[in-house]
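One chain of protein is taken out of this complex; the other chains stay put.
Entry: chain A
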Amino acid sequence: MTVPVPTPVLEARGLSRVLPGPVPVTLVNGVDVAVAPGEFVAITGPSGSGKSSLLYLLGLLDRPTSGTVLLEGRDTAPLDGDELARLRLEKLGFVFQFHFLLPEFTVLDNVLVPMRKRAALPRAAMTEHALDLLDRLGLADQARKRPDQLSGGQRQRAAIARALANAPRVLLADEPTGNLDTRNAQTVFDIFRSLAADTGTAVVTVTHDEHLAAQTDRRLHLVDGRCV
């Protein structure tokens, strides 16, 4: 009996990123990686090894110098800026070390931003879905508050809720626990874990924390922009 190999939802082929200049800097150097739906992957490596750079490339925020990223099997190299933005809106979610919530908007309104931009649902359904997301992340009673009224852990969960607003195929996180204490960091990883397991969303997260990295399905170790 053969185990069917699922099509990777996200795949990098020979991915390189070089900063041009008098002394060109290689950030990412020939990375090949494939992430399956529902897979939970950690990117680890020393500081300055190119983890963030790789994540930006995978998240279609930056363009590779050579190589390509395939999203749901589709080559993204020929796409223009607007098409990449569309893919980010509909298929990808980002969480960074800093929460990047819009400070004037309530938590609920922050979560509604990607949904309203996509405009795939009636307004009432958007609100219902957003409140549901916040409830699942333990923020039900924080929905009407503004980010500065939340704790660090709550803010990061609000940012995760916003990243999940349009039900992305891949969630990309860059040291999402970098500003959190151990307990809150563990909560975030628990959320990722069940997200991958329950909804089939692939989760790719950069982390420094060995203990947390050990909880993922697979680890990708970077040194000097190379996978080792």
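The criterion applied here is as follows: a contact is a pair of C-beta atoms (placed from the backbone, for glycine too) under 8 Å apart; a residue touches a chain by one contact, two chains touch by 3 or more; residues count from 1.
Throughout what follows, contacts and distances are computed from a predicted model.
Taking the options "Tyrosinase family protein", "CDGSH iron-sulfur domain-containing protein", "Peptide/nickel transport system ATP-binding protein" or "ABC transporter permease" in turn, only "ABC transporter permease" matches the UniProt protein name of the chain that is not displayed. When the omitted chain is restored, the residue from A:Q97, A:T127 or A:T199 that touches it is A:Q97.
Note that of A:R86, A:R193 or A:H208, the residue touching the chain absent from this view is A:R86.
Touching residues on chain A toward the chain that is not drawn are 52, 56, 59, 61-62, 81-82, 85-90, 92, 94, 96-98, 100, 102, 104-105, 113-114, 116-118, 162, 174-175, 178.
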